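Below is one structure; the comments refer to it alone.
Every protein chain but one is kept in place in this view of the complex.
Presenting chain A:
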Amino acid sequence: MDFFSAMNVSASALSAERTRMNLISSNLANANATRTPEGGPYKRKDAVFAATPVEGRFARALDGAANREIRQVEVQQVVEDQSPPRIQYDPSHPDANPQGYVAMPNVNVIEEMADMIGASRTYEANVTAVQTAKSMALKALEISK
């Protein structure tokens, strides 16, 4: 029995959710950024999650079927949303085209806020899982009291 793999799995999820939260912050911060080093307006960024087997332990090979099934989560890549920019009419804007239209980032602030609540709730669920693992491990020590 090892609660440490449960804690490692939850920790991997906490770090993945934090990455996601950073990207959401970046999207919100740049919701009106029309200039980027690559040129053009800012493009919305999103994390791609992947379930990966827990590795790096010799004992893994000797584990039972139940422990071979556990998966941690990692951010495999960060993708840019390729959907078209939001076109806004603002002739006074320095980046406006001759017709007076500006290409704004393809960030929908409301969607980002909803995504942020989702990331925060998942983070909390994983914190609870770590707390539970900890209290179960400590409870086992009470046997010898």
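The rule is short, and it goes like this: contacts are C-beta pairs under 8 Å (C-beta built on N, C-alpha and C of every residue); 3 or more make two chains touch, one makes a residue touch a chain; residues count from 1.
Methods note: contacts and distances are computed from a predicted model.
A.B. asks: One chain of this complex is not shown here; going by its UniProt record, which of these names is it: "Flagellar basal body rod protein FlgB", "Cytochrome c oxidase assembly protein", "Oxidoreductase" or "Thiazole synthase"?
C.D. replies: In UniProt, the chain that is not shown appears as "Flagellar basal body rod protein FlgB".
A.B. asks: So that we can see where the missing chain sits, which residues of chain A does it touch?
C.D. replies: 1-3, 5-7, 9-10, 12-13, 16-17, 20, 48-51, 64-67, 69-73, 118-119, 121-122, 125-126, 128-129, 132-133, 135-136, 139-140, 142-143, 145
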